[in-house]
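First, the structure itself, so that you have it in front of you.
Every protein chain but one is kept in place in this view of the complex.
Then we have chain A:
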């Protein structure tokens, strides 16, 4: 092994001729980014930052929680189950499927008067509006008034897509299962005859739903002509163009229909049914007293252990009655405050003075 001992060569690095041509300056750029020296904020969880945060969370959350809780408790709400499973219930007679149409009346008393706008909901339980097969069984194009989708609904609507060789409008399981009980409210006053409470059926749907998402098909003079060539959903009594007498609340833009089509998140849900608007500042919208509810009982829920309820409720700045949120806020606020105290104690008692002392390796 012969080696060319010439220290000079070694120092110079020998003849440098990289194959790629003359060596360019390969020194990396001295930028903060490339050298990983970007200026940076380096937060650390210290007692100084964490403990105050906990106290602040506590101090903010507890009042919010109390506020929500009080507000929620001040909301008047009454819930009336009219399913009729209880044999003593007036609606019990309507459980048998052959009793159609079936009418029943339920009496109830409001202990306190309901002030301001009152909202009338219907509530269903054990109704799986969030089932996948149910949720997807609709055709938004058709509901948006698309004429081709009207006559040729999406496959998602199967098996409620066509009936007797005609396309169903509106197609799908959601529309097919639309809630169709009629609820009427009467105040039994001191007078001998009861006063019907005016129920407003418009203004219960979202603006976007009513004006953007749902549209009647275009063309034809009358609504009936526009829906020509389609047939009604199997379960429906009337076709879609006969849902209401008013033209701006008929067809796909019928608000009861729109509300129903906005499927619920959970199997127990409420949907807005009617508005009871405040008449004047002087009189409560629903004064305390005896009322009765007239029900046209069409909607079968007994077969799947469902429940039907009628709810009357006022609302507050944060919406309807909702005890959960207030309690949750109070709970989390308190926990966080308590933790703040506990951590403070721990920090004082057990912390080894490592922050100031020299680093022990």
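Keep this in mind: a contact is a pair of C-beta atoms (placed from the backbone, for glycine too) under 8 Å apart; a residue touches a chain by one contact, two chains touch by 3 or more; residues count from 1.
Following the convention adopted for this analysis, contacts and distances are computed from a predicted model.
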Per UniProt, the name of the complex member that is left out, chosen from "hydroxymethylglutaryl-CoA lyase", "Aminotransferase class I/classII large domain-containing protein", "Phospholipid-transporting ATPase" or "Hemoglobin subunit alpha-like": "Phospholipid-transporting ATPase"
Contact residue for the chain not shown (choose from A:150, A:259, A:286 or A:310): A:259
Among A:59, A:110 or A:328, residue touching the chain not depicted: A:328
Residue numbers in chain A that touch the chain omitted from display: 1-8, 10-11, 13-14, 16, 19-20, 23, 25-30, 34-36, 38-47, 50, 53-54, 57, 61, 64, 68, 117, 119, 121, 126-135, 137, 139-141, 143-144, 146, 154-155, 159-160, 173, 176-177, 204-209, 212-213, 259, 262-272, 275, 300, 303-305, 313, 315, 317-322, 324-325, 328-329, 332, 335-336, 339, 343, 346-347, 350-352, 354-355, 359-361
